[in-house]
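Right, I'll just put the structure down here and ask away after.
Every protein chain except one is present and positioned as in the full complex.
Each chain gets a letter, A, B, C, D, E and F, in the order it is written, and its residues are counted from 1.
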Amino acid sequence: MVNGIDRPLDLLNSAKGKEILVQLKTGKQYVGTLLAFDIHVNVVLDNAKEVENGEQTTSYGLMFLRGDTIIFITPSAAKA
Amino acid sequence: MVNGIDRPLDLLNSAKGKEILVQLKTGKQYVGTLLAFDIHVNVVLDNAKEVENGEQTTSYGLMFLRGDTIIFITPSAAKA
Amino acid sequence: MVNGIDRPLDLLNSAKGKEILVQLKTGKQYVGTLLAFDIHVNVVLDNAKEVENGEQTTSYGLMFLRGDTIIFITPSAAKA
Amino acid sequence: MVNGIDRPLDLLNSAKGKEILVQLKTGKQYVGTLLAFDIHVNVVLDNAKEVENGEQTTSYGLMFLRGDTIIFITPSAAKA
Amino acid sequence: MVNGIDRPLDLLNSAKGKEILVQLKTGKQYVGTLLAFDIHVNVVLDNAKEVENGEQTTSYGLMFLRGDTIIFITPSAAKA
Amino acid sequence: MVNGIDRPLDLLNSAKGKEILVQLKTGKQYVGTLLAFDIHVNVVLDNAKEVENGEQTTSYGLMFLRGDTIIFITPSAAKA
Partner (left out) sequence: MVNGIDRPLDLLNSAKGKEILVQLKTGKQYVGTLLAFDIHVNVVLDNAKEVENGEQTTSYGLMFLRGDTIIFITPSAAKA
């Protein structure tokens, strides 16, 4: 599973086209399909949805998320 | 729908001349027509309106928004 | 009205010599005549006045405002 | 009065040797004679005094103020 | 034990493939196997788990953690 | 007294070897003999002492203070 992850952004590259979970500093979480990212960790999600307490609350479609508000990104669904 | 979005700013480029929703770190939201943006994610909106709880509260006309206060930008109207 | 705004700072350039409203991260607003700005969005206002709840509270004359405290700048008067 | 202010720092240059008021993000204000500044808006005041509610509370003599704590600088005395 | 640690990132390099503990500014801790890092201290963990009060609360699998939210990283298990 | 202060850091240069007062963003103050500084306003104090309400509470000897936590530095003793 860890093949090809030499630099942190390699993980984002391998997640392109797949669903990711983005945790923001504000405490909010967003899920969506990763379309694009850059070295500032700005990301574009498709089919973006806000998640609160594990529930999807708002749908946004395409979304540009500014990198400096992001704590972590995980391509895997959370398992408790 | 995702054609042509290789880098995050491509989404903003494709949204020029269209209405976008901008979420700020202060908790406030602004909607307006995207006229211009730069690599700092500074944006200029035309017909800018502040939104609180889904209601438009104040109209500003043209507005320069500084990129470092922005959390996300979405070209699509929110659907609950 | 949007002619000539290719980059965000074009809006500030077109507002030189006119009255603008500056919203700060502190929650305070300042109005004044825009004399100068730079790429950091530092601005100089003439006839600067602090505004609270739509009322002008303090007059300062010339004022240098540091760009990193600014949320938005609008050349248009607010209309409710 | 606005002659020679093409860039924001021109205002600080024209205020050298004169009394200025510096508003910090902490809410504190300092007045003093502007001796020097740089592009980071670091400033040196002579005869620096802390001001609270319009009253001068503490005198410091020479003071180096770091630019990133500054909200605004005004060369003019405040008039209510 | 300290052989080969001339620069701070040497510690992260020697911890590749091993379990590390990451303390965030938000107060949250994450443990996982360090796969990659860069000069911004962005890191990728495998088998990432959130830790609260010494208890593992949520599993995430692969995780990209943005460097600017990190306080410290330790390759050693905490001992009270 | 103001001779030789063309740039803000000139004040720190002229204060080398003398006692300075450093005000931090945390609200704490430190006094000590200025040994060294750099363009980030990182400073090294000798005989450093924490000051609270005008009272010296803790002595540290040599101390490296990171510039981005500093609000102001004054080479003069405070006079009420």
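Heads up, the rule we're going with is that contacts are C-beta pairs under 8 Å (C-beta built on N, C-alpha and C of every residue); 3 or more make two chains touch, one makes a residue touch a chain.
Computed from a predicted structure; not experimentally measured.
Undergrad: Please give every residue of chain F in contact with the chain that is not shown.
TA: These residues touch the chain not displayed: 24, 26, 30, 35-38, 42-44, 46, 48, 57-66, 68-69.
Undergrad: So which bits of chain E touch the chain we can't see?
TA: Looking at chain E, the ones touching the missing chain are residues 1-2, 5-12, 21, 25, 41, 67-68, 70-76, 78-80.
Criterion: only the chains that are shown with their structure count from here on.
Undergrad: Which chains make contact with chain D and with chain F at once?
TA: none
Undergrad: Treat touching chains as neighbours: how many steps, at the fewest, connect chain A to chain F?
TA: 4
Undergrad: Report, in degrees rounded to the nearest 5, the angle of the rotation taking chain B onto chain C when the C-alpha atoms are fitted.
TA: Copies differ by a rotation of 50 degrees.
Undergrad: Using CA atom averages as chain centres, what separation in Å is found between chain A and chain C?
TA: Result: the chain centres lie 35 Å from each other.
Undergrad: Determine the centre-to-centre distance between chain B and chain F, using the mean Cα coordinates as centres, and give it in whole Å.
TA: That gives a centre separation of 43 Å.
Undergrad: So which stretches of chain F touch two or more other chains?
TA: Where chain F is concerned, no single residue meets two or more other chains.
Undergrad: Name the touching chain pairs, would you?
TA: By the stated definition, chains touch in these pairs: A-B, A-E, B-C, C-D, D-F.
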